[in-house]
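Excluded from the complex is one protein chain; the other protein chains are retained at their positions.
Labels for the chains are A, B and C, by order of writing; each one numbers its residues from 1.
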Amino acid sequence: MDETHKQDLYNRLRTIEGHVRGVQRMVAEDVYCMDILKQTRAIQRALQRLDSLILANHLNTCVTTALRSDDDTERERVLHELMQVFDTNQRS
Amino acid sequence: MDETHKQDLYNRLRTIEGHVRGVQRMVAEDVYCMDILKQTRAIQRALQRLDSLILANHLNTCVTTALRSDDDTERERVLHELMQVFDTNQRS
Amino acid sequence: MDETHKQDLYNRLRTIEGHVRGVQRMVAEDVYCMDILKQTRAIQRALQRLDSLILANHLNTCVTTALRSDDDTERERVLHELMQVFDTNQRS
Partner (left out) sequence: MDETHKQDLYNRLRTIEGHVRGVQRMVAEDVYCMDILKQTRAIQRALQRLDSLILANHLNTCVTTALRSDDDTERERVLHELMQVFDTNQRS
């Protein structure tokens, strides 16, 4: 991962951490439960955007390198891993 | 929300916060991106379990009270809100 | 379910059936696989809209009746069932 990409992920994770602490306060302060639910879902969407960024970078680096190499084992490993990401994604 | 339920949600949110910080360290330490992805998804699953607990409590308290009341506006509001939870859920 | 609601569900299911047959033709005619994928997903979205309509009707009829009744067993059954719908939904 290059530095700009790493910094972007790191900053997003800091924002998500702040958001999680905000929800802790909402619980402590007895905010209406459906409003808390809206926030926990907003956090999930932020994590999904993070996943997209990680995956886009992964496709452009690791996957491209592996598929262009002559190492059949590595190519299969990378494709198998991608399928797992896709399948878990469908269920999560 | 009763105290046991509140405490449970709060503890789970603290665990999630710790998990998010763990992923920040993984990014800083250049851990393989697909391993980071596995962790961000584990966090999403933990948030989904939290959502289930919030919703189960909501059904047993607010929704039950509203549907048993004679306030038609309140009943419609609660059912409309439930449908929104369900629909957003399908898309997130 | 009242007749209008039943007819609406039935018509949607007929459209979905036609859509599935259209995808069979695409497979037989060697259409580009990513274009087939777009169609199978469009079918899934149509099924999700169907689910929303079924659930909205369920909330306004069965759930409302059950929660307003004095039959505790029935109320618990209906709420338990709703939670299952929500939880499966999160994973599918």
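As a working rule, contacts are C-beta pairs under 8 Å (C-beta built on N, C-alpha and C of every residue); 3 or more make two chains touch, one makes a residue touch a chain.
Remember, predicted model here, so these are calculated numbers, not experimental data.
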- Task: For the chain that got dropped from the picture, name the residues of chain A it touches.
- Result: 48, 51-52, 55-56, 59-60, 63-64, 67-68, 75, 79, 82-83, 85-87, 89-90
- Query: Which residues does chain C use to touch the chain missing from this display?
  - Reply: 1, 6, 9-10, 13-14, 16-17, 20-21, 23-24, 27-28, 30, 33-34, 36-37, 40-41, 43-45, 47-48, 50-51, 54-55, 57-58, 62, 81, 85, 88-89, 92
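Heads up, the rule we're going with is that only the chains that are shown with their structure count from here on.
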- Note on the structure: Per the C-alpha centroid definition, the whole-Å distance linking chain A and chain C comes out as 29
- Query: What whole-number Å value describes the gap between the mean CA coordinates of chain A and chain B?
  - Reply: 17
- Query: When the centre of a chain is set as the mean of its C-alpha atoms, what distance in Å lies between chain B and chain C?
  - Reply: 23
- The positions of chain C in contact with two or more other chains are none
